[in-house]
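What you see is the complex with one protein chain gone and the rest in place.
Here is chain A:
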Amino acid sequence: MSKAELAILERRLRPIYDSLDSQNYKKALAECEKVLKKHPATTAAKSYVQVLKALTLVRLDKVADAMEITDALDVAGVHHDEFTLQAFVHCYRDSNQHMKVVSLYEKIIQVDPSENNLTQLFMAYSRERMYKEQQKIGLRLYKDLNVTTYYYWSVMSLILQYLQAKENPELGKKMLLPLAEKMCETQIAKTGYTEGASAELELELLILEGQEKWKECAEFVDRGEAAALPMAPYNLVEKGMAYLMKDEQYAKASELAVGVVENMPDNWNIWKIIISATLSQVEKLVGSENEEDIESARLLIKALGDLIGRIQSKSEFKHRAPYIVPFFAHMKLGEISRKIPGMEDLTPIFGDKVKKMLLYVEKFYTKPVCFADLQLYFKDMTDEQKQEFLKGLTSWMSGISAAEQAEGDESKVWAIILMERCRRALGEYDKMTADDHRSLFQQFIAQIAAKGRSEHAQGVLCNFTTAHLWDAYRKENDAEKFYEMILLLEFVATTNRTDPLCKLGLVRAYSGLCATGRISALVKTLDIKAIQLDTMGHMTFPIYETSGRFNLAIINNTQLTMMYEQAEKEIQDCIAQSYRNGKFTAIPRMAAASQKMRLSAQKTACEVMNRYLSSLFVLDDIDQITVTLWGDEDPIDWKQLIDTRDFTVIPYTETSDYENLLEDMKKRTFQELIDISELRSTMCRALGAVGRVTHDNMEPRLARLQLKMTVMEYKNHLEHCCKEYPSFLIPSKLAQSPAPQHLAQWVHSGGPQMILEYLEAAVKLVDILDSGEHPDISLVGTRTEMAKKLIKLIEVPPRREEGEKLPPFWMVDSIIKSSRALQTIAAIQVVLRLIEKVVLKLAKNVPTAAPESLSKPKGKKEKKAAEEAIAKALDECKAVVFLEHIRAKHVELRSAGNFLHSHFSQMLAYEDKHVPTNVGEGLGKAQLVLQEMSPSVESRLQRSYLNAFEDMHTTIKSRF
């Protein structure tokens, strides 16, 4: 195209670009149509405009229409310019059809094997982890263009193939890596190392690492040219030591590390190398029966003790590592299989553990990190040592308390924090009486509210105090303490600008209370965005859905889904950049991160929930609902999904058994996230399959097979969930737990079972209609049966005996039940609409009215014919009656919706308090602090409940 032609094209297409940029897709579509109609002769740009139209349709969620256009254009043997290709890529990426990008460029290089197209194909392969194919393209690029960079792309592809070949790593090590090594050697011999770049070096090191040639790795980083590797000289030295350790050259590694630690006494990595190297040598030596070897082992330990002593005396408490390392050495020595004869007691070498710990406390207690440093070694202490340490702490604390404190000096409060953290972590809190706990709580509030308290200390104190209250809630289901915790967190959150933990704690607490309004505000204040949406998405994920705020749920899920798409795109761009710049080291890790984004369980959960909620509550057109329910991607491989949730943000200070609880919680909640998403997904697929039976473009046998299979899958998974999540199962209640999914409540509500009944009826219906018969109303049960089940489903108000008051937060359960009931009603509505469509589509000659009465037959033949005609007419009439029956069922659903709404009004009129009334009893002045917060917290909760009911009412009005 000439420059003038390009300028004209640009002018004509500008309105399309502008509309797409401003996300005005309807206008973009109109502009595309306008150009195609007005300038049909612009052949050069015709395909381009059509693909732009397809892109617009994708953005309008009309993927099927878009694909009709692209399928017609994206065919073998056709040349496309770069603009059109880019538009194709956007279409495919936006509709999650990444493999089509691969096939697009595979076709295009047949007609236009330009450098750009081959490079694009290489990157498309890279995205799909098709490393064998990308290796060939790398070589082809090198052969065609004689550019060394492309040769190295091919070498990198071999390394990636090896890393990918998990099933047969040995084969990869023997075949792929030697080939990569050979290729590298040949090329370096031919062209040498590229000046000022590190591409060859990075590849060589990656190959050596893959082959586990640790000795060669260590020698490699020692070479002068290794300085060009993309890392700081300091990192290079450490890397060298790590290789020596892997090569079991412990003495050498230790010697080097000892040399470094003299100048870097706080470097924990170096200390770890020294300890590991020493212990590895000791373990080997004590395995021998030879006394000389055992003596050598003793000498090594003594040398370690001497080194620590020497560094400590030089450091004089300016650094922490030399004072922590004896605990580490002690712990690690305890882990080796055989004790060193004559050295069972290590006190003479490393000193008395308890005394050393108390000294550490004395020297570093003003640092918030002091507890984290010591906590790692608590599990290594005997009960006696724990008691001795606690005793020492108490006596130290009395000294601190008695000392004078300058204004603004917060040493005392940090001492209190440290001591209480230690007491709690060592199990002392479990021994305290309820009164003691209460008194401690009172003291903490006084410390938190003390005048001039720094925001940091206040935040840490608040976090510690609330952990303590959360525990009471977890163990005893104590709603009052739970509410006191919320009040305290709110008190700090309103005044403390910098502490994020109190806000996070509130999000966590409110996630179990359907307090959607306050959660939204807190999340906004915390400015959670980008990758944080993934790692912390678990704190808010299902709350809008469980609160019946479906539009908000869709908005939040969409935001999250967009983050994943953007993240994956950005990582891929960075991988492409790495190839271009010859920065190979980072590629495998980035490829893994890209995969994590693609396989994030949180991402899948959001996508599935959006498909489900949009079909039930947003879309009207039944065909569009069918397409959305079915989805445009392959069935999800649930076992492949990855847990990316970060549970480390809310700190904990519990005894060591809490680690097990956390681990158990992670596993259980992850499984629950997968199971609830799979339940939604299988339900969507089964519902979608009913609709697909009526689609003209579906192969009839395949549609029927899919229907049977998907309904079976839904049934099986529902049964699995009912079994795995018994109704008495309490959702995970750790402070670090994600927002509750309430899967047990859902699967035992009767709702999913009702949906299953209609799905199974749909399967039978298709069989009946296919055999030329018409269905009977008994296929879907009577209206009374349906009404009975619906009444049970919408029985959401809390039950109580006359005169009995409802417990605090009584509304929460009702909101969750209402939301899930509404989802069931909407799903049944969809399946009934689909059933109607199936009847109308598959039933032959369905009359619109009952047959007219026939004249009296004469003779046997006529009589038989008349009987047959009556039977046929009656059968056809059955279809009419069936359809009428289905329509009547819609009326039942509407009634259920209206009843549900009347329950909302009824519950909002209850005068029962939403929050505990006896707040802060026995806390003296601290009670006032908490009570002052209560009215605003209660009113926020009420507002959230009102919003939930208003949203659900709007849904009822608009959908039923």
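Just so it is clear, a contact is a pair of C-beta atoms (placed from the backbone, for glycine too) under 8 Å apart; a residue touches a chain by one contact, two chains touch by 3 or more; residues count from 1.
Assume contacts and distances are computed from a predicted model.
Undergrad: Which choice in "N-alpha-acetyltransferase 20", "Mitochondrial distribution and morphology protein 10", "Methyltransferase HEMK2" or "Conserved oligomeric Golgi complex subunit 6" gives the name that UniProt lists for the one chain left out?
TA: Answer from the record: the omitted chain is "N-alpha-acetyltransferase 20".
Undergrad: Looking at the whole complex, which of A:R11, A:K451 or A:R589 touches the chain that is not displayed?
TA: Hidden-chain contact among the options goes to A:R589.
Undergrad: Which candidate, A:C574, A:L599 or A:C722, sits in contact with the chain we can't see?
TA: A:C574
Undergrad: Tell me which residue among A:K367, A:K475, A:K792 or A:R887 touches the hidden chain in the full complex.
TA: Of these options, the touching residue for the absent chain is A:K367.
Undergrad: Given that one chain is not shown, which residue among A:K100, A:R298, A:R320 or A:R611 touches it?
TA: Spelled out, the listed residue whose C-beta touches the missing chain is A:R320.
Undergrad: For review purposes, identify every residue of chain A that touches the missing chain, sorted by number.
TA: 230-235, 238, 266-269, 319-321, 324, 328, 366-369, 372-373, 375-376, 456, 459-460, 497-500, 504, 526-532, 534-536, 566-567, 570-571, 573-574, 577-578, 581, 583, 585-586, 589-590, 592-593, 596, 644, 646, 648-649, 651
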